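Could you have a look at this structure, given as structure tokens, before my questions?
Here the complex is missing a single protein chain, while all its other protein chains stay put.
First chain written, first letter: the chains are A and B, and each begins at residue 1.
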Amino acid sequence: MSDASTFEPKIVAYVCNWCTYLGADQAGTNRLEYPSNVRIVRLPCTGRIDFNLIIKALEMGADAVLVSGCHPGDCHYTAGNYHARRRWILFRSLLETMGIDLERIHFAWISAAEAKKFQQTITEITEKTRQMGPYEGYRRVCEAGV
Amino acid sequence: MIEQLRETCKRLLEEGKVNVVIGYGQDSPGGPVHPVFVTRTDQVGRLVWNDRCFNNLATYLTRRDIKALGKPAIVVKGCDERAVIVLEQESQFKREDIYVIGMACDGVGSPRLAKCAACSVHMPRFADETIGVSNTESTADGRFAALDAFLQKPLAERLEYWMNELARCVKCYACREVCPMCYCNLCIVDKNRPTVLDTSATLKGNFAWQITRAFHQAGRCVSCGECARVCPAGIDLSLLNLSLARAAEEHFAYHAGMDKDTPPVIGSYALEDKENFIL
Partner (left out) sequence: MSQTITLDALKRLAGEWIAQGKRAIGPVRVKDDFIQYASLTDADALMLSGFVHPANSIKEFLFPRTEPIYTYRFKGQAVELGDCEPNAGEQAIIGARPCDAASVAILDHVFNWDYKDDFYNTRRAATTIIALGCTDFDDECFCTSVGLGPVAEKGADALLIPMDGGFEVRCLTPKGEAFFAGKTQTSDKSAPVPAGPEVKFDVAEIRARLADNYEDPAWREIVLRCLGCGACAYVCPTCHCFDIVDEGTAVGGARIKNWDSCQFGMFTMHASGHNPRATQGQRQRQRIQHKFRIYPEKFNEVLCTGCGNCTRNCPVGLGVLNTIGQLRAFVPPVEG
């Protein structure tokens, strides 16, 4: 495709305030460069992350979505990430049946101290998504007339 | 069985044990079967029982207009009874406030509906009174046969399938209204200020709605198949619900509506929940 060399994927990252967001902040403080393709959306806890937000990110044109929060056992609200994990396990099976590309939906545990992991995760996801190309599938769903 | 059912209901109404019987009726012999609400002993003749008793009557237990009629007796097949268990698990009523009449069922539909071939609850398990004996062997094998066949398709074909099917969805919400588990006073799709889901019947809006409804049923749907039966656009919605039912079974050994004392799958968690997809 003529666009392949200029395609810049849009990545939406829903992150929890207490771990991953602070990890991203630390990456900034430590001058660890990561691709600016990512749009970070801060929420109090992964437990609050409604699966609908993942669908909305795809509706708005995201080519990949990351959901990230505190490691199990470290949740600021004690058990939010356990509830989230359970939901993610179930939601992935629904996405699979719908034919929505699971290779574009990522989940991670990134703590406030793991700036490097944040940098690596964003870099890897961006590169992988660049290889995969824009997410045509969901775009067609959104643009279809009646 | 019909005579025994009518006798039971007559007795329950006469003794004042219930105010209304939620059961099945028919306007004419051989005609279509539909829900009926019997409040007087002279009406018990309306009650029928046959292999066209498709409706899942549990959906009426949470409806305001029906609750206003008073304490109900409800006629259930094994599949419907599972919905009653889930409603009890979710504290929608106290068990002693309803009277469950369980009907032994050898399947409905002619030919038999797909759900009946893989049914493990031909005999109700928690009824206050059970009528009849089922001669059909109970098996849960093959419940996911249609889903397995569907998942063989490549990813792009699966999406294409849903794009074709959901293009016909008109957002009538028959699927929601017929479902016993959809009892929210304000459904998320009706919410505005701010609006969460598009109400329009565009493909985007239909995807958002069906994904949301399926996921809100995760671990709660009892696979009664009513949503797929009533869809006026002929969409096989059960595939979505079955995929979540299977995920709940595979990952959490959870089968909705089998035991009211098991913690619900979404409302609880375990430290050992599987993690292999998380970076």
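Everything that follows uses one rule, which is that contacts are C-beta pairs under 8 Å (C-beta built on N, C-alpha and C of every residue); 3 or more make two chains touch, one makes a residue touch a chain.
Everything numeric in this text was worked out from a predicted model, so none of it was measured.
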Options B:E7, B:D27, B:D97 or B:E275, residue touching the unrepresented chain: B:D27
Contact partner of the left-out chain, one of B:A118, B:L155 or B:A233: B:A233
Option touching the unshown chain, where B:F93, B:F126 or B:Y173 are the choices: B:Y173
In chain B, positions touching the absent partner: 27, 31-37, 40, 55, 59-60, 65-66, 69, 168, 170-174, 176-178, 190, 192, 195, 198-202, 205, 226, 229-230, 232-234
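Heads up, the rule we're going with is that only the chains that are shown with their structure count from here on.
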For the chain B and chain A complex, residues of the former touching the latter: 147, 150-151, 155-163, 167, 196-197, 201-204, 207-208, 211-212, 214-215, 218-219, 239-240, 243-244, 246-248, 251-252, 265-266, 268-271, 273-275, 277-279
Chain A residues within the chain B interface of the complex: 51-52, 55, 59, 68, 72, 79, 82-83, 85-94, 96-101, 106-109, 121, 137, 140-142, 144-146
